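For this view, one protein chain was removed and the others were kept in their places.
Chain IDs A, B, C, D and E follow the sequence of writing; residue 1 opens each chain.
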Amino acid sequence: MTANPLLVISAHAGDFVWRAAGAIALATARGERAKVLCLTYGERGESAKAWRAGKNLDEIKELRRTEAANAAGVLGAEIEFLDAGDYPLQETSELVDRIVHVYREVNPSVVLTHPLTDPYNQDHPAAARMALHARVLAQAVGYDAPGEALGAPPVFFFEPHQPEQCDFKPEVLLDITSVFDTKRKAMECLPAQQHMWDYYTDLAKRRGVQLKRNAGPNLGLPHSTMGEAYMRLYPQVTEVLA
Amino acid sequence: MTANPLLVISAHAGDFVWRAAGAIALATARGERAKVLCLTYGERGESAKAWRAGKNLDEIKELRRTEAANAAGVLGAEIEFLDAGDYPLQETSELVDRIVHVYREVNPSVVLTHPLTDPYNQDHPAAARMALHARVLAQAVGYDAPGEALGAPPVFFFEPHQPEQCDFKPEVLLDITSVFDTKRKAMECLPAQQHMWDYYTDLAKRRGVQLKRNAGPNLGLPHSTMGEAYMRLYPQVTEVLA
Amino acid sequence: MTANPLLVISAHAGDFVWRAAGAIALATARGERAKVLCLTYGERGESAKAWRAGKNLDEIKELRRTEAANAAGVLGAEIEFLDAGDYPLQETSELVDRIVHVYREVNPSVVLTHPLTDPYNQDHPAAARMALHARVLAQAVGYDAPGEALGAPPVFFFEPHQPEQCDFKPEVLLDITSVFDTKRKAMECLPAQQHMWDYYTDLAKRRGVQLKRNAGPNLGLPHSTMGEAYMRLYPQVTEVLA
Amino acid sequence: MTANPLLVISAHAGDFVWRAAGAIALATARGERAKVLCLTYGERGESAKAWRAGKNLDEIKELRRTEAANAAGVLGAEIEFLDAGDYPLQETSELVDRIVHVYREVNPSVVLTHPLTDPYNQDHPAAARMALHARVLAQAVGYDAPGEALGAPPVFFFEPHQPEQCDFKPEVLLDITSVFDTKRKAMECLPAQQHMWDYYTDLAKRRGVQLKRNAGPNLGLPHSTMGEAYMRLYPQVTEVLA
Amino acid sequence: MTANPLLVISAHAGDFVWRAAGAIALATARGERAKVLCLTYGERGESAKAWRAGKNLDEIKELRRTEAANAAGVLGAEIEFLDAGDYPLQETSELVDRIVHVYREVNPSVVLTHPLTDPYNQDHPAAARMALHARVLAQAVGYDAPGEALGAPPVFFFEPHQPEQCDFKPEVLLDITSVFDTKRKAMECLPAQQHMWDYYTDLAKRRGVQLKRNAGPNLGLPHSTMGEAYMRLYPQVTEVLA
Partner (left out) sequence: MTANPLLVISAHAGDFVWRAAGAIALATARGERAKVLCLTYGERGESAKAWRAGKNLDEIKELRRTEAANAAGVLGAEIEFLDAGDYPLQETSELVDRIVHVYREVNPSVVLTHPLTDPYNQDHPAAARMALHARVLAQAVGYDAPGEALGAPPVFFFEPHQPEQCDFKPEVLLDITSVFDTKRKAMECLPAQQHMWDYYTDLAKRRGVQLKRNAGPNLGLPHSTMGEAYMRLYPQVTEVLA
């Protein structure tokens, strides 16, 4: 059993690639377990190209599953799909319960999910609410699910597509320079959204510039520093201010 | 020259003891330099007992200086007083310039100061504004002061006396259990404010309870965990989400 | 087919009159289509007078329907009622789906609805959440409903009854002077709420005063300028700053 | 019939004791009716000790019911349990309807409930949303439930366990010094959470210190002033500024 | 010496009439002392009509002084002018010191001033900052001014001209029905701003409607209830939740 498992909970099949592939690749590069839980395939809301090409629902689900699994493979992460149906992603206690079971099985040290506000996509906050709800339920000894009651893993929100409109303010800038090539390869597993490859490469540069601007003295970060931005839901616990 | 110098900028002589003694003691325990810069002695605004006892202005300044120096000594920190006059602490470019010189001399890795809002004490945000302004000026090559241009040390706001009314929300919970006895001894160097000793001991317990509640799984923190709370002004820069 | 259709989605039968009749009348005066979609008749929550008069549920629904249809007629707008039941207005995916169908049929250029916060009436934010959710679903090629996928029409929140308690801050002040008489006539189609006629006339004056105060130079607005206030959910897109 | 009935709506059996026992005891000491409505027993989410001791669901419910009833007895308050099931507490229109009936029966002058944000416990905001929704429904003449339509009783949010993380800012500091012994006795009716007795005694001291700090001149409050903190949802209505 | 003195600190000569005359009249009707402190006459910023009529600076000051004194007389309040110069009102430690002396002389139980944000008039927040700063200085035993150190009188912000743009949210609705005629007479002492008489009468009606809407049950408020809105800077201290 590896230490410090990472659990990433996303609404659709591709979300984890654009927004958190750097964090995932860093974790697996450190030898830690990383598991991606996709609540849906994004078959209706994020597959416009396939629909326009005339594919049917089952074909699109299969396509998205394969692409996402390939991306997870590149990142060295496990992936599981709950196929809960998107657009809209319905919040139900049954789905929350299934997520509780995943928490109890993985026992994560860190959790990543969507932020709670997104006026462009209601599935994203719905996924986040369920991810957070399930985390609290999984902490209760009295909740009826296998495994030990969860600890209190910190939760990070990854960056949405239109950050300012989602009240997303970078609170943590993660240096992903060492794994950016891997993130790019994972992005390239999603050919239907090719315009996103450059968009998220540009974003990584932008967050890298900010990372250098906010780094303390003497860090000697390279010109090509790449970053991912996150928010925290809970306070940071630490033994050193830095 | 030691690594990672810590610079604490406070409005009055006693502020650093109640609010940041834990962080200071942790730094000096790690062998790092810590310097406290008191802009005033708090001779008018925070010395009611001495005024009621009939002491005059010079006596009160001397009293406060001695007490604060003793507390700094217990914490293993240097201390400097700018004697800028309190209640009100005036914001001037001359005073900001003196603070720039301190930044250039210390070249801190971490800066601690008051938060920017305090409806109970206008000296506190005035000190914070000058501390932040001087930090940015010290970063400019073109600013006329000795020493190298500063890097970008992170800034943490320590906890005010009435946190909720100052929009203070704990973002970082610092585990000060290992140095709490030292903090208590430093507090006891300020005999005029004896009711504060227990008040800030209770607060350390309260923040310790929250620290345990937010710590990730498997940390095994002791029942008697003590904490100090901080806010960040700038995003955290890191290589690991935790 | 007229250009620039306007779609107004409200919880109860009368909401569109008090809060958006000016915008509707301006649109129809320009020759544009305007459609009002009332999710309910407001039969339980906004018909106190009729209940006190001893009318039954069906009578009250019919009464409200007639009044609202008359007001829409005065404004030159179409009106449709979904009769989803108020107090409480339940959020269901079936109701959202019906709203998606309306979006696909109207293909609006502008959407008006309630703001997202109202501690005095939970039906209002429920209607707004469904209106916003349906708008995003209607944009997805993969969503199963007739018609073309929607573009991205801007959304404006009209003014609630207690604006400050609903976090409503006027971001757009619409000059309705030229159609205020029509708005007044539409209001007078709702006799059970006669005290509202003057209340919303006074509000139009108040917003008119603010409109003049914020208008740029040289506009020469008349003393009797009348206004309606709106908030935007999404950024304004423009070719001219003004 | 006593004047000024107080209605306290909480998610779990013990919430009212830690957070509002002072306000309840003050009301009953004035001879006013106080009723506590517990939506659940907190059998899953707040009974870890009993689960670890091997008790079953029915035993735990019975245990919690007895403890909470004892605490209510000490405070001189009525108590009713809806047994709606916790962790998760489901929001349903049936449950809201049951709460409406309680409002119509009690016709409260003041309502206390949880705040709307709590990232540590989703049952708390769910209870608050239902309490607020039911209050508005109970005000409607057209809502089908026995009794007169409700007036507009003010709503106060009591203090959550981690106030700063719940955006809780003390807006009203209630002096509970005269009834603190009663609150302590009520807390001691909940033996499974003994660490909370001191925690909430310390909090009452802390709020008491703030109360004295914010009290106007000449009040002569004793050193041992104890307090409870509340937020308001609606504006205060008054004839005197004080 | 009367109990409960009220101190109103405003930037210009007329501010207290439009925004706080109701609170002042209520205080003097209860036999309490009320003192208005006008930092300036509003000779440049709020006297457009007189400038357009060709009057000079001294004439305008005299005019404004007479009008404001008349209005204060109608309200039964004392009035003092510091003639500090408006547009811009400069923040200086000398002016703050003069305000400290007034605090020490009046020893107010309640303080009224402008809110801290006003993008339409920078003099208003400047006056408020000085009023708040002086209040804290006057509390310090060590501050060199005659009289006893101040207690902690609550501070209320009165309503600005464009409340929503000043982040003004009514937190306290004061029933001024019984003294509204007096307020109207005080307003009529300011003939140059006749359009304001009706504007602030309409506002009083509007706040009265909200007051009734938020009043608890059974209050039996008359149809013609008039109100003034205020915000609090500090938490309310009370022995009864209501």
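Please note the rule applied: a residue touches a chain if its C-beta (ideal position, glycine included) is under 8 Å from a C-beta of that chain, and two chains touch if they have at least 3 such contacts.
Since the structure is predicted, the reported quantities are computational estimates derived from the model, not experimental observations.
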Among shown chains, those touching the left-out chain: A, B, C, E
Touch criterion as defined above, residue of C:Ala69, C:Ala126 or C:Leu173 at the omitted chain: C:Leu173
Candidate in contact with the missing chain, chosen from B:Pro5, B:Gly22 or B:Pro235: B:Pro235
Sole residue of B:Arg65, B:His133 or B:Lys185 that reaches the chain not shown, by the stated touch rule: B:His133
Contact set of chain B toward the excluded chain (per top definition): 93, 96, 132-133, 136-137, 140-144, 149, 233-235
Absent-chain interface as seen on chain E, which is shown: 43-45, 47-48, 51-52, 60, 87-88, 90, 119-122, 165
Contact footprint on chain A, counting only the chain that is left out: 120, 162-165, 168-170, 199, 202-203, 205-206, 209-210, 213
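Convention: only the chains that are shown with their structure count from here on.
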Shared interface numbering between chain D and chain C [over half = same, under half = different]: different
Superposition rotation for chain C onto chain E, Cα-based, multiple of 5°: 180
Most distant chain from chain E by Cα centroid: A
Central chain (distance from its CA mean to the mean of all protein CA atoms): D
Whole-Å gap separating chain A and chain C, where each centre is the average of the chain's CA atoms: 37
Centre distance in Å when chain B and chain C are each reduced to the mean of their C-alpha atoms: 53
Residues within chain D bordering two or more other chains: 120, 165, 170, 210, 213, 234-235
Arrangement of touching chains [line / ring / star / complete / other]: other
Chain pairs that touch, as defined at the top of this document: A-B, A-C, A-D, B-D, B-E, C-D, C-E, D-E
